[in-house]
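Of the protein chains in this complex, all but one are displayed in their positions.
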Amino acid sequence: MDLDDQANVNRLAEGADAEEMVVILGQPDPNSAGLFAETVTRGDPTWAGPLAGVPLGLPVYHILEPEIREHMDADLYQEHVGLMELSAEVDEIIKWVKFYREGGGDTL
Amino acid sequence: MNLKEKKVVAIGEREGVNGPSLRLLAESAGASVVFSVTQCFV
Partner (left out) sequence: MVDPAILNTSYVLAHAPDFVRYGSKPTREIETDPSLLTQVGEALRPWDEVVAYPPNQTFIGNLTPDDLAAIARPWLENLVTDAKPDGPFGRIVSQAALYGLMKLCDDFDLLTITDAVAEQARAELTRFEHRRDQIVGVSADELATVIEENDGFELFHQGELAGFIRSAHERDASLDAHVLFENLACKATAVLAVSDVFENSSVNPEEIDYMLNTGEEAVGDRYQRGGGSLSKAVGEVVGCVSATGSDIKAFCAAPVHALIAAAAMVASGLHKYVVVLGGGSQAKMGMKFRAHLRNGVPIMEDCLASMAFIVGPDNGDAMRIRLDLTGKHPIGAGSSAQAVYQALVADPLERAGLKMTDVDRYAVEMHNPEITEPGDSGDVPKTNYRTLAAMAVLRGEIERDEMDEFVTRRGMPGFSPTQGHIPAGVPYLGHAHESMRRGELKRAMVVAKGSLFLGRMTQLVDGVSFVVEPSQELTGSNE
């Protein structure tokens, strides 16, 4: 994750809104989705940025996950996510994001 | 996960679903978006 964005997320996670914070991801493939999920839960696994070794443990979801989708406007969802739903490896993406959300360790 | 009244951090990607799209979707579920970004690596 971009280092400035890591800093921003870190700052927000310590701020007034922290209790109600949820991260929603839009990456199109399992590796990058997993990387981002890990970064905001266990810390930056590439040890490059402000979140290196900083486990924020934030609730993180991917936009493809049904539990995130269900309360969103259906037409808007189709318009903005419809293509990725068809083109991406949906199950793999959800698997990895869920893995880190649920406190997953070094391997699946 | 009921997003109503949650504070969303939207991390989008240009080749996937981008920040502005995630914002619209989160707001449609009653959340407010406190930070939104679109990553572009190339």
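Note that the chains are named A and B in the order they appear, and that numbering of residues resets to 1 at the start of each chain.
Simple rule for what comes next: a residue touches a chain if its C-beta (ideal position, glycine included) is under 8 Å from a C-beta of that chain, and two chains touch if they have at least 3 such contacts.
What you are looking at is a predicted structure, and each value in this text was computed from that prediction instead of being measured.
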List the chain A residues touching the unshown chain? 27-29, 31-32, 34-35, 46, 48, 79-80, 82-88
Omitted-chain footprint on chain B covers residues 14-21, 38, 40-42
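Note that in this section only the chains that are shown with their structure count from here on.
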CA centroids of chain A and chain B: separation to the nearest Å works out as 10
Going by the contact rule at the top, pick out the chain A residues touching chain B in the complex. 1-2, 5, 8-9, 12, 17, 20-29, 32, 36, 40, 58-59, 61, 63, 67-68, 71-73, 76-77, 80-81, 84, 88
Quick check on the complex: what are the chain B residues that touch chain A? 1-13, 15-19, 21-22, 24-26, 28-31, 34-35, 37, 39
